[in-house]
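See below for the structure under consideration.
The complex appears here without one of its protein chains, the remainder shown in place.
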Amino acid sequence: MSKIELKDIDFSIGENKILKDINVTIENGEFFSILGPSGVGKTTIFKIITGALLPIRGSIFVDGNIINDVPIEKRNIVMVHQSKLLFPHMNALENVEFGLKMRKVTKEKIREKVNSLTEFFNMEEHMGKYPHQLSGGQQQLVALMRAIAVDPKVLLLDEPFTGLDNNLKNYVKAYIMKIQKKFCITTVMITHEKEDAFSMSDTIAFLFEGTVALVDKTGNLNRKTGINSIDEYLGEITTLEDGRIIFSDRIIEI
Amino acid sequence: MMKKFFYRVVLFIIFTFLILPMLSMLIWSFFSNWRAIDILPSSFTFAGFNYFFASKDWYIGIKSTIFSMEVALIATIISIMVSRFLISTNIKNKNTLESIFYLPMLLPVISVCLGSHKLFLQSPISSTFALLILHIYFSLPYAFKMTYSYYSIWGVEEELTARGLGASFWQAFRYINLPIYIQGYIGSFIMAFIISYSQYFINLFIGNHNNINFSMIMTPYIANSNRNIAAVYTLMYIFYGVVVMMLTSLMGKNIARKKSLS
Amino acid sequence: MKKKKLLSLVLVFTLMISMVVFAGCENRAKQNQTVTLYGWGGDERVNAWIDNELGKYVKENYNITLKRVPMNIDEVLLKLTDEKSSAKSGSIDVIWINGENFYYAKKNNLLHGPFLNTLENAKKYYDLEGASATTDFGYATGGYEAPWGTAQFIFNYDSEKVKAIPTNAESLKEYVINNPGRFTYPKSSDFSGSAFIRTVLYDIVGYDKLKNLDPSYDTVKKVITPALEYLKALEPYLWKDGQVYPSDSAQLDSLYQDGEIDITMAYTANKALSMVKGKNWPSTTKTAVWEKGTPFNTHYLAISAIAPNVEGALKVINAALSPAMQISKANLDGWADLPSIKYEKLSQEEQGNLDKTLTPAKEYAPSILNYEELSKHQKPELKSDLVVIIEKIWEDVILFDK
Partner (left out) sequence: MISNIKKKRIQGILLILPALSIIAIVTLFVIINTFIESLGYIPELSFNSFTLKYYVDLFTDVVFLKSLYFSFKVALISAIVATILGVYTGYYVSKWSDNFTSLLYKMPILLSYVAAAVLIYNTYSDKGLLYHIISTLGISEVKVNLVYTDSGLGVILLNIFKGLPFVAFCVAPIFMKADETYSFVAQNLGCTRFQYIIKILLPLAKRSIVTSFLIIFNFNMFTYEGFYYLGPSNPISIGVYAYKTYLSPDLSNRIYGMAINMIMIMISIILCFLYYKMVKGHREGEII
């Protein structure tokens, strides 16, 4: 439940500039999406926020405190990777417990916490299984559980629906929304799917070629933005009175 | 079906090709004569084994396996360090740097020994330490190659995830990296061990009388005409090596035990 | 989890302990006097003798620990050359050496000396004016090496297959032509191969014509041309049509052992005995020399110029020259090396012991020649620089057809 600010972030690999002048503020408890085609540095932003990568220039603030020098494990920002990255040698339960164990939480508290999560996610029968025995959707839920278990300040979701079919996707999606409501975690999601971004988020940032082209409330995005690249990317959109959005080809609900 | 049969046959031939020499070694360790006209080898003997155990050579063998294990351990640790550095940085000359670590594999051992002997003689370090450095020099690239190929395919993402969840660097390494990569590390260790264990010229040329290793006592016998002795020494040489390899694999399995349980 | 911890702990401990133990070994070795002996280590009988007889002897008499380091002599010299150019103390004490290696080592000041005349046993039991003490491959030893043992070049053959062993160049040619593919000899770079070539030279050219030859490539080539032509003529009838020569005598022995050839050769007079005894070779194996003689030489012990323990090295060499060691070295059940000690200078009892050790057991007696028979056919070695040139000429003419 924190506010994050990225100020003037630059990042490059060799000569290759990946991110330029990223300035974003994500409000406390907000569901924030970063939308853009693949390969524009979305994941890099996440890695910078978590601390896996260090920016060449710029600062990251959480609740007004600069965290550039805080090591990864002290930031309490958890990222759910698009390929889930469950630890293959641990079963689902151990995966979920991992973060808590690292924090030296007492055994009873761990049990309590994990039980309530298991119940919440309806995963009772699967906790003894190893990652490769779980389906894609279940893996994603375990990854979510693992992330939430440590009560992160910020939850980062990197393309959370990769590899899931429509049914599973809706299933996972519902859980994400539910978590967000229940725990009020500031959540940032990376996606290239317009519908997901529009249907889930409070605010959307458009990332093109390493720069943020536009940040706005979802509700305000019901017409042409006036920025060519974004309009081209989004195509025709109309917001109906009941809040549904019509893209050129389909209707989605918010 | 035909195709499958063909593949099997090729595989069979390959394995036969690899195993026959081992078989000949076994035969010659227990026999001293097998003439062209004889169908079976004659003159069963334990002379070779008797000699091996009567002389202090079995002890030298153990000493040199331990030395090589130390070398392999250091080489593996160093190669993990290098791999982690290479995988997590994006410097411009990464490939050049990587190639530098392969250089020792390509340089002829004798050239390096002859060349570096002068260096070590001029420096204040002892010959045992010089020997250690050269052993690491030659085994490091192999260990590095193994480790780095693991790292470059699977990255360190899992570890970063763990750290995101609050694990410190060492915790992440111990609980996540080690179990996942252990096969690769064991591979590097074994490879480095093998390279160090089979070095002959380094010990000969750089070392002193305290650094006699198994290869060094084995080689003259092999090059001489008593096949029984040669075979026994080769057999024992392999035996020591295999024991070390099995022990390390076992340890690796133990570390990755949970994984294999699944 | 617990088991894992335990295992890694155990591993770390063993490593640490082993390091300590080995370091301790080194220290202990230093307090005790240690002398290193560098030399060829390819024969288990030789090694066993050095470890168990000589090593034990110096331990008991001088409290010296003898460390044998198996290393070919050319590698020893290479190492020595490097070590000598540095300020550090070397690692080599005693070197087992002779011939061209001695010649070059002495020329490059790699050896300590002269020391031979200071050795008690050398003065007492050796003929210090005699050929083996003063000259090694035609050059003066100058007291830089002590005669340790002698060797003679001989042929071994399977008497069941070779009814009449050729004992000169002419009869060998006849034999080879009649039995194509059943004879070969090692390359000149090998000790035995080189000795075979010299044996042929002694037969065809003659020792006297060769001994004072000017060591220049062209002169030597001219003089030995008849022998080269002879060898060239043999080539098509050799094993594998003379396309391939074995790299060393060990390979030649392998061929003999497999029954691919019927004659092998060695620079160790009593080799057949140990090989027959070990059942490596057929019991019908016999030994022969050539009518006009085969090369015979002495092998020596020398001290490195930068030996860390010269005093100890002198003691070890003195021990190696002692009658007791010379007799045990000659033991046909052990190394069976011919002694270099002067027989006449031994006491009656020692003479008796030596005779006894030199007499083979009845069943093996036929495989070797007795000492008398051998000594009748001994020819000294040529000068070592000549030997090198002859080896080179053989390579150029026979091997590379230059």
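Read from first to last, the chains carry the letters A, B and C; within each, the first residue is number 1.
Keep in mind that, in the parts below, a residue touches a chain if its C-beta (ideal position, glycine included) is under 8 Å from a C-beta of that chain, and two chains touch if they have at least 3 such contacts.
Not measured: the values here are computed from a predicted model.
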item	value
Residue of B:Ala47, B:Leu134 or B:Leu160 in touch with the missing chain, whole complex considered	B:Leu134
Residue, one of C:Val46, C:Leu66, C:Ile92 or C:Ala105, that touches the chain absent here	C:Ala105
Touch criterion as defined above, residue of C:Gly113, C:Gly142, C:Gly259 or C:Pro366 at the omitted chain	C:Gly259
Option from B:Ser79, B:Thr161 or B:Asn210 whose C-beta touches the chain left out	B:Ser79
Hidden partner chain, residues of subunit B it touches	10-11, 14-15, 17-25, 27-28, 34, 36, 39, 78-79, 81-82, 84-86, 88-89, 95-108, 110-112, 114-116, 118-119, 133-134, 136-137, 140, 144-146, 149-150, 152-155, 183-184, 187, 191, 194, 197-198, 200, 215, 218-219, 222-223, 227, 230-231, 234, 237-238, 241-242, 245-246, 249
Interface with the undisplayed chain - residues on subunit C	72, 74-75, 77-78, 81, 84-85, 100-101, 103-105, 108, 187, 189, 240, 243-245, 247, 251, 254, 258-260, 388, 399-401
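Assume only the chains that are shown with their structure count from here on.
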item	value
Distance-maximising chain from subunit C - centres being C-alpha averages	A
Chain whose Cα centroid lies nearest the overall Cα centroid	B
CA centroid of subunit A to CA centroid of subunit B, Å	46
Centre-to-centre distance between subunit C and subunit A (centres being mean Cα positions), rounded to whole Å	79
Contacts with 2+ other chains: residues of subunit B	none
Where subunit C touches two or more other chains at once, by residue number	none
Residues of subunit B defined as touching subunit A within the complex	90-92, 157-158, 160-169, 171-172, 175-176, 179-180, 256, 258-259, 262
Subunit B partner contacts - residues on subunit C that touch it in the complex	3-4, 7-8, 11, 14-15, 18-19, 22, 25-26, 29, 34, 36, 40-44, 47-48, 51, 67, 69-72, 75, 78-79, 82-83, 85-86, 88, 91, 248-250, 253-254, 257-260, 278-282
Interfacial residue positions of subunit B with respect to subunit C in the complex	32-37, 42-43, 45, 47, 51, 54-56, 63, 66, 69-70, 73, 114, 117-118, 121-122, 127-128, 204-205, 207-210, 212, 216-217, 219-221, 223-229, 251, 254-255, 257
